[in-house]
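Encoded as structure tokens, here's the structure I'll be asking about.
Only one protein chain is missing; all other protein chains are in place.
Chain IDs A and B follow the sequence of writing; residue 1 opens each chain.
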Amino acid sequence: LVNIFERKQEARTPFFQVVAVTDTTEDPAVWGRNFPHQYDRYLKTADQIRTRFGGSEALPRPPSDADPRSVVAQSRLDEDPRLRTMWAGYAFSRDFREDRGHAYMLDDQTFTERQQAPQVGTCLHCHASMYLPYKEAGGGDLIRGFEVLNPLPYAEARTHVRRAIACLDCHEPVTMALRITRPGFLEGIRALKASQGTAGYDVNRDATRQEMRTYVCAQCHVEYYFRGAEKRLVYPWTNGLRVDDIYAYYEAADFADWTHAETGTPSLKAQHPEFEMWSQGVHARSGVTCADCHMPYLRLGAQKVSDHHVRSPLLNPDNACRTCHPIAAEELVARAERIQENTFRLRDLAMDALVALIGDIAQAKAAGRGDDELAAARAMQRRASFYIDFVEAENSTGFHAPQEAARILGEAMNYARQGQVAVRDPSFRPAVAGR
Amino acid sequence: LVNIFERKQEARTPFFQVVAVTDTTEDPAVWGRNFPHQYDRYLKTADQIRTRFGGSEALPRPPSDADPRSVVAQSRLDEDPRLRTMWAGYAFSRDFREDRGHAYMLDDQTFTERQQAPQVGTCLHCHASMYLPYKEAGGGDLIRGFEVLNPLPYAEARTHVRRAIACLDCHEPVTMALRITRPGFLEGIRALKASQGTAGYDVNRDATRQEMRTYVCAQCHVEYYFRGAEKRLVYPWTNGLRVDDIYAYYEAADFADWTHAETGTPSLKAQHPEFEMWSQGVHARSGVTCADCHMPYLRLGAQKVSDHHVRSPLLNPDNACRTCHPIAAEELVARAERIQENTFRLRDLAMDALVALIGDIAQAKAAGRGDDELAAARAMQRRASFYIDFVEAENSTGFHAPQEAARILGEAMNYARQGQVAVRDPSFRPAVAGR
Partner (left out) sequence: MTSTEPRPSYDMARAFRGTWAVAAGLAGLALGTGAFTFWYGKGASYLTNDPAACANCHVMEPQYAGWLQASHRSAATCNDCHTPKGPIGKYATKASNGFWHSFAFTTGRFPEPLRIKPGNLAVTEGRCRSCHQGIVDAIDQNHGEPVSCIRCHTDAGHRT
């Protein structure tokens, strides 16, 4: 019975190849001649439309030598100045904007004011078409190239790079099959699988097609840090994907991204953990991948294709959601926004708690209180700040895992307020939850 | 062969009137002669089987004159002694057990050790077949009867009552249509609808059949309090169904269920708000009613009947869930338990925070600190305790509304820990969230 199904596969008519595309064809326009639908939609990632909590707003700005961009996304720091207090002393407190389409990824990184702090080649891992630059810098070896470009000063590494993400970064040119081209993910997923008992995991060999429809995005939409002088990009997944597992990783490594300017607390920065948060939600549990919602099928003429206009699904609920949830598009958007409102309320309360704790510690420090007396309160700030950041930096405002986002923010409040008690009462032992 | 004949017969015949049932036929056995399937399943509510977080455990006990029961459900106070601290000074700290089948509702109320405190007739509203007793006590008028029985001492009111919930309490005898027979709900839902702009709402006239499949349960599975000397059963819904709305109701009414024995805080007790919590979840939003999960359709022979064995749906996931979620039963149960584990973890952290606050206030009170100094901390205890109780008393351990349960517990922790700060720092102004 099943083999009837297989024989059907061969009978399909392969598409007519207008141009030969090889493993060194980086320019998407060339791929676009064979796959016009996907290419047209790919170009539309330059659009900027807001949703209630996502999408992005096109803000005009006067181009200058330092930053030739005439349009940027809105600044999250202006939207919520408490973020500046949370990240006081770190580049993020200088410039942090709403994310926008893939078309802008390279320029947005190159010209962000966060570049005023010294950055390195590692940053380019997720902000440009890196498959060829890594191969070229590594004499044909992707990992070696990765290791070569990482420690270079950003400006120098930038000269090795030509464009934002291209077809080559997600597709094998001959079969168009999905593939992983980012060392960060190759090594991160291997460490995660090893911790779950599967040694020597090679994602390009072992992952199913369905898993790849998530993993291609998880190459970049993840928490990360730069390890050691060689500034190696590492995804902290050896204990698991929950914020508690990742925090335990950083505690064991005694790692800090920066020392908080107002409190002296060794602090951690979380960045866009979409993959980690999604993994805790009911959609992931039901096998619903990033591509199902962010690259839903679209019928163009007589062809059904994956919509390569990667954007907020709430701008396209009919295709992104209705096949699985046959209800009115307005109701779907309303449900998503209801979840996001709850998350936003908890984020607001947690930010108030953290800012209050930071004020308390800063005051005590200024009043000459010693490090040992402030240790307990600092530990609470470190943990509360990372937990809040984990949800704040995640770009779905809780939608990817509603209960998990609420849990994390609740526990963050428990820590921040206990920090306030500890500042006032040195005998107070804050209660810390297990994993 | 023969049973094909049977199948064909069953498919065609509607129910056959064996005996006449009128508006004064309280004995379910009589109704059972017309509806054997529903009656047989109704009797099975005497079964006791545990699920991970629900169901109930049959604990043998030596019957005595005071309490002739030979089997009870497990004590929640023994399972979590912190509950005794939370309710110190209130009857619930003496005896609070896991709920079990409807068959036991009258005995469980009659013989609970909570009867050692003086109780009144109002309690019977949800623990017995009250349609006829109310009519009899009110000379044919349900509401008048309700007002007569409420203030009576429990023992006296108990003599008016014959049995646990019967068919008459949910069904109109001639058409078998669902109907509301509980004054508490008739008046509660009218107040809620009025607050939403619909005046003069009469549930038996205006509700849809689908809404009735929730409302018949919401007659009893709700938060309540006894108002005034006349001990009128009131559901606090005039501001809405969220815990924040209900808390605002009690603040405006300056109401307290009891004064906490260790801290002197005027405290509030939440009871089984299944309807209120369910109303905030995605199932309610999708029109999935209590009966859809707790009284799912059951195929007996060739007929589909509502399973009147009302119990935890996790004991019957194939019928209760798989019609809408076509996945393996084990996965469905695992998903529900995953949600409940997250809720249980947050409940644990919140209970620790509350118990710590109660300890702090009790200590400060013993050390002679005045009421005005302790006011802020007491306000935090009152609010944190009610928020935790709202999720703790709710019997689905967060399943009915996963994100909402996590939100409530998170905000409770924020209050409890701020209370601890307030005890130590009279200048501290706790931050309180709006509605």
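FYI, a residue touches a chain if its C-beta (ideal position, glycine included) is under 8 Å from a C-beta of that chain, and two chains touch if they have at least 3 such contacts.
Since we're looking at a predicted model, the values are computed, not measured.
Contact with the undisplayed chain is limited, among A:Thr22, A:Ser64 or A:Thr208, to A:Thr208.
Screening B:Arg285, B:Arg322 or B:Arg338 against the full complex identifies B:Arg322 as the residue touching the chain left out. Among A:Pro63, A:Pro81, A:Pro153 or A:Gly287, only A:Gly287 touches the chain that is left out of the view.
From the options A:Ala29, A:Ala177 or A:Val432, the residue with contact to the chain not on display is A:Ala177. The chain that is not drawn here is touched, among residues A:Cys324, A:Ala375 or A:Val432, by A:Cys324. Residues of chain B that touch the chain left out of the display are 1, 3-4, 7, 11, 298-299, 301-302, 318-319, 322-324, 326. Residues of chain A that touch the chain left out of the display are 1-2, 4-5, 8-9, 11-15, 37, 175-178, 208-210, 212, 287, 292, 297, 299, 302-306, 323-324, 326.
Basically, only the chains that are shown with their structure count from here on.
The geometric centre of chain A is 42 Å away from that of chain B, both derived from CA atoms.
For chain A in complex with chain B, the touching residues are 282, 285-286, 327, 335, 338-339, 342, 345-346, 349, 352-353, 356, 398, 402-407, 409-411, 413-414, 417-418, 420-421, 424-425, 428, 431, 433.
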